[in-house]
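Let me give you the structure first, and then I'll get to my questions.
As you look at this complex, bear in mind that one protein chain is not there, while each of the others sits in place.
== subunit A ==
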Amino acid sequence: MTTTLTKPDSPEDRRPRVRRPKAARAGGQMHAGPIAYVILALFTLGSLFPLVWTAIAASRDNQRLAQTPPPFWFGSNLFDNLDLAWNDANLGEAFLNTTFVAGVSAATIVFLSTIAGFAFAKLRFKGRNAMMLIVIGTMMVPPQLSVIPLYMMVAELDWSDQLQAVILPSLVSAFGVFFMRQYLLQALPDEIIEAARVDGASSWRVIWHVVFPAARPAMAVLGMLMFVQTWNDFLWPFLVLTQNGNPTVQVAVAGLGRGYTPDQSLIMAGALLGTLPLLIVFAIFGKQIVGGIMQGAVKG
C-alpha cells in the first residue's frame, strides 16, 4: 500500500514535486492531439451542463418547464424561486444545522485520524500491522448496514431530530486514518521525531509540536473531503431527522421533491441552494481537493 505521488520531503516543496512527474511519466512527453481535446471537452460539458441547467431551471417557472423544447437560457424568476425554496423547505435552519454537523464531524475526524495515522506511520507497537489491516477491513463494511440498531439507539435515547444523532455515527472514518498514515509516512522524517524525543518530548508533545505542523496540508484536504461527505450524507440523516423538525440540507431538499406541489422550478432552486456552498468550495480549493483525492488513491 503506497500512495501514488512521489515522495515529498516537506510540505513546502510538495506542490512543485506533484507537478514534476508529468514531464517524466508515460505519455507525458506527448502532447494530446485534437481528438483528446474534443473528448475532454464533451466530458467536461457532460459534467458541468446539468449543474448549469439546474440554475437555468431554477430561474424559470413551472409552466415554462412544462413546455418543449426545454429552456436553454436563464429566465427572470431566479431570486423569487430561491426565496420561496428557502422558506418552504426550512433551508435556513437546514444550512445552519448542516454547517454545524459537517464542521464538527470534519474537525473531529481530522484530529482523530491524524493522531491515529501518526501512530500507525511512525510509532512502533505490538499489533500495529494487524490493527492497520483491521482499519482497512472496516472500509469494506458499508455503514448503511448498521442503521437499524443505530435507529433503535436513537429511539431509546430520544434523539430523533437531534443533531448529535447524525454527528456521532459519522465520526468513524477508516479512510481518514489510512489517508493520514500514508501522508505522514512520507512527509514526516523519522529524524525530526527522534530529535524531539532526545530533547525529552513526550508522545503528546511530539504530536502537538511536530506532527500537526507537518501534517497541516493533508489535514486541510482531509477536512474538506470529510466536510463534503458529511454535507452530502443522505440515508442516515433522512432516517433520524424530519423536514419540519431539524433537517440537514439534504433532508430538506429531498423533502422539496416529495412535497405536494410539484413546482419543478422551486425544486431546482432548492437543489441549487443545497449544492452551491460546495461548488464554491470546489471552485476555490479544487486544485487541493483533486490533489488530495489522487494522493489518497490506493495502490496494491
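We adopt the following convention: a residue touches a chain if its C-beta (ideal position, glycine included) is under 8 Å from a C-beta of that chain, and two chains touch if they have at least 3 such contacts; residues count from 1.
By our rule, contacts and distances are computed from a predicted model.
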(message) Leaving aside the chains you can see, what is the UniProt protein name of the one that's missing? Options: "Purine-binding chemotaxis protein CheW", "Caa(3)-type oxidase, subunit IV", "Sugar ABC transporter permease" or "Thioredoxin domain-containing protein".
(response) "Sugar ABC transporter permease"
(request) Pick out which of A:Ala107, A:Leu150 or A:Leu185 touches the chain that's been left out of the picture. (result) A:Leu150
(request) From the listed residues A:Leu82, A:Val110 or A:Val135, report the one that touches the chain absent from this view. (result) A:Val135
(message) To test your reading of the contact rule: which positions on subunit A touch the chain that is missing from view?
(response) 4-5, 21-32, 36-37, 39-40, 43-44, 46-48, 50-51, 53-54, 57, 65-70, 112-113, 115-116, 118-120, 123-125, 128, 131, 134-135, 138, 140-153, 155-156, 168-169, 171-174, 177, 199-205, 207, 228, 231-232, 234-235, 238-239, 249-250, 253-254, 256-258, 264, 267-268, 270-272, 274-275, 278-279, 281-283, 286-287, 289-290, 293-295, 297-300
